[in-house]
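Pasting a structure here, questions to come.
A selection of the complex's chains, in situ.
Going in written order, the chains are labelled A, B and C, and every chain counts its residues from 1.
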Amino acid sequence: MKILKFALLGVGRIGKIHAANIALNPKCNIECIYDIDSSAANKIAGLYDSTVALSPEEAISNPNVDAVYICTSTPTHTEYILSAAKAGKAIFCEKPIDLDINSVNKCKKELEKYNVPVHIGFNRRFDPSHFSANERKNKGEIGKLEQIIITSRDPSGPSAAYLKVSGGMFRDMTIHDFDLACFILQNDPIVEIYATGHRLFSTEAKEANDIDTAMIIMKSESGVLCHINNSRHASYGYDQRLELFGNKGMLISDNQTSTSITKYNNESTNSKDPILNFFIERYEVAYKNQLENFANCIINKKPPTVNFENGRIALIIANAAYESLETKKLVKINYS
Amino acid sequence: MKILKFALLGVGRIGKIHAANIALNPKCNIECIYDIDSSAANKIAGLYDSTVALSPEEAISNPNVDAVYICTSTPTHTEYILSAAKAGKAIFCEKPIDLDINSVNKCKKELEKYNVPVHIGFNRRFDPSHFSANERKNKGEIGKLEQIIITSRDPSGPSAAYLKVSGGMFRDMTIHDFDLACFILQNDPIVEIYATGHRLFSTEAKEANDIDTAMIIMKSESGVLCHINNSRHASYGYDQRLELFGNKGMLISDNQTSTSITKYNNESTNSKDPILNFFIERYEVAYKNQLENFANCIINKKPPTVNFENGRIALIIANAAYESLETKKLVKINYS
Amino acid sequence: MKILKFALLGVGRIGKIHAANIALNPKCNIECIYDIDSSAANKIAGLYDSTVALSPEEAISNPNVDAVYICTSTPTHTEYILSAAKAGKAIFCEKPIDLDINSVNKCKKELEKYNVPVHIGFNRRFDPSHFSANERKNKGEIGKLEQIIITSRDPSGPSAAYLKVSGGMFRDMTIHDFDLACFILQNDPIVEIYATGHRLFSTEAKEANDIDTAMIIMKSESGVLCHINNSRHASYGYDQRLELFGNKGMLISDNQTSTSITKYNNESTNSKDPILNFFIERYEVAYKNQLENFANCIINKKPPTVNFENGRIALIIANAAYESLETKKLVKINYS
């Protein structure tokens, strides 16, 4: 079996997760690691017996490397995507591609010159429960889809420093929900969005002039209505629910707890553990499945499951959400 | 114990439910019944040993009567409310008060002359689960309320004939959800609404030029966001859920099934019965509790729990929902 | 419609429940009440506009009376059953018939002379969930029945005074579970029993020389195995579960809570209310359905659903349980 060799760019929080998964996957190997902080790169390289590259270019151009995993900070994404494309490497890039749609569009145009697969890291599509709910909907289990309800609340919010460069809640957090809706709707694009939100509690959001609570309604071309609700804090954990309502039934992909224990005492009954606390725990399997999917696409020369255009679309919807928030009006979405 | 004597106006579907509950309640008695269809009135009167009145006026003016229960068609409501007010009787009126806000306002002004309690039939406030969720929220169990999610889907839609006089989905169906949101929010009025919806499936709705699917976002003065989703058909029964999200926890008042049985076989596990099918089953206890509350308010000379103004507010929100639907904009709600 | 007139003997805790249900049922009326404590009889009679009888004989022989409801203390049951039988009245008798199988057998023989229906108050057969589970099993939903698991734990134990006359845990508490097993097994009699138990915690049980914790295994003629577990205390409420395991599936009739609310916070998720606390709450509907069934059997001249023989059988099994407890051996059950 051919073992795919990866150049891993960026070993921050999310990069470390990908590193561990690449090391565990029998089809994959970490060939070299680059990080702006070379000691971080050295540390992770030591764990997985990989080399350290002194620059992203060195990592990308390494002739052993089949695929480049881009986990660096957002502003570097398009540059590294294009470098990797020029080098003919398969590309995995963490979301978002970029915060500026013009940069994304420019990158898209440039990418057309190169015939390389670009995968975008929308992990939720690979969560076994969300994925299976979508599969079962596709098989007709609930008839014709009519409504989607996405509940997406983080256990706690990020720092003000992060918020200042994240592009704001719709671009750093809700963007996952926008993509999840697109995943469910497939060839039925979202055409309208109304978004509202405000800052209810977060001092960090205040400092960054961002919101911490939001509700959104979108409509697809065929008339499916989709609601998203978001909060930057949920006392009971990372609330991640997906409800698909069709004319013949409903599927709910519910939250998950770390055990299957229920407790009964004089205060309450049927009590389960707190739900899995954040994305690393909740989407642990999703990250593994995403990597497996990436590797299989390369090996079997199949097109990406979540591609550059999916990343671009999610950003366009996020931008439209901000426009709606400001104008207090329904916004028609223009994907061109 | 003083037994309250009721004049019951209208013994259609909902009137029959109220008749049975009045007969069962040891504090209440049906003194007389009026219905435009006198044979219907005779039939129900026979069941409960009451007399039949030949006109609403006769029923209302009956000197034995303490309270008037108005279950006739919507256009007659304000007239009978005022007749009963003039006669000094306690009043229970089914929702909606009227479909025309001007009539409601006129009736309101007229009512100020009379010191009679007017209760409006928003049954959900008396559902033990919705009620208890609200009580627990009030006691601080989930901290500060931040979001409300109301799922409200009928098992199947009404006839085109009904739809043509019902005032449309927001006024005949969603009006319950608007009132439920007001119930939860108490002294924190809803100030903004965005409503969308369309006709996805219903031929009856088409004939009546109405919608069958809707999603709504509202905001309260203090910043609580509230989402409502509606459908005129739910294959799995009458979907009635209420989610209260606060900064210290969440309470969900979930659907109910007729038994506590779960089933396990090679196709699925943990399967429960279909949820209770429609309002008569789902809100059976709510109707009983509503009557009990009405009787207790009269006996103890307490003001109504759900009063005329609550009925007026719900209609104003429904009207604003239609305005938003047409203008595709956020609508500021004016209660004056 | 013919209204059945009842003589109610005994208005202690359980008698009061039956009185309220008879008063609520439109087919039934309380004609007269007897209680050894005449002030108690007067009080209940006042509530329901019935007369008071000065002796059980007076109540039974009242020519208006169609049916006698026996809720007096256990030692009086067989006497009143026979008096009522002689008077040609339909009979409802609370369980157990008697603590002494010889008295029961004598009564049975005597009863053969009279053609009156005798119903025994095994309420669980009328619980909507247990009843429906059995119906669905009968319809083949789980294939061939192979195992029954009955969990039956009281929230707290009775007084030592009660225990000294109750016949012990197997005769006052487990007897319900024995009958529930018989109800499920229908024409497939229980042929063997092994019972164990001891006193783990109860000072009242110690005083009465009784057990407070037990486990039982029984086998039916066809080979169905049945497990019962009992405790005299359950911190989380009145634990009443029934599991039917067949070769094509399983049905569990689970505990019930007073609302359909679930709670989520940083300590636990999916938490429901404590389960319904004791038999009056848990089997509230069962008592109503039992009365309805009794009334319908009389009106439609149908044989009792739970008859004298069912009461005799349950006592025989309870006696065999005590024999097994003492001998530490499997006991073959002899019903003759």
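List of remarks:
In the analysis below, a residue touches a chain if its C-beta (ideal position, glycine included) is under 8 Å from a C-beta of that chain, and two chains touch if they have at least 3 such contacts.
For clarity, every value in this text was computed on a predicted model and none was experimentally measured.
The complete homomeric complex described by this structure file contains 4 copies, of which 3 appear in the displayed model.
The rule we apply is simple: only the chains that are shown with their structure count from here on.
Taking chain B out of the picture, touching still joins the other chains into one piece.
Taking shared numbers over all numbers used, the chain A to chain C interface scores over half, which places it in the same class.
If you average the CA atoms of chain A and of chain B, the two centres end up 42 Å from each other. Remark: chain B and chain C have CA centroids separated by 40 Å (rounded to whole angstrom). Separation between the centroids of chain A and chain C, computed from CA atoms only, is 58 Å. Those residues of chain B in touch with two or more other chains are numbered 248-250.
Against chain B, in their complex, chain C makes its touches with residues 24, 128-129, 132-133, 136, 141-142, 248-256, 258-266.
Touching chain B in their complex are the following residues of chain A: 143-144, 146-147, 149, 151, 153, 192, 194, 196-198, 200-201, 213-217, 219, 223, 225, 227, 229, 231, 233-236, 239, 245, 247-250, 328-330. Remark: chain C residues 235-237, 255, 257, 262-275 touch chain A in the complex.
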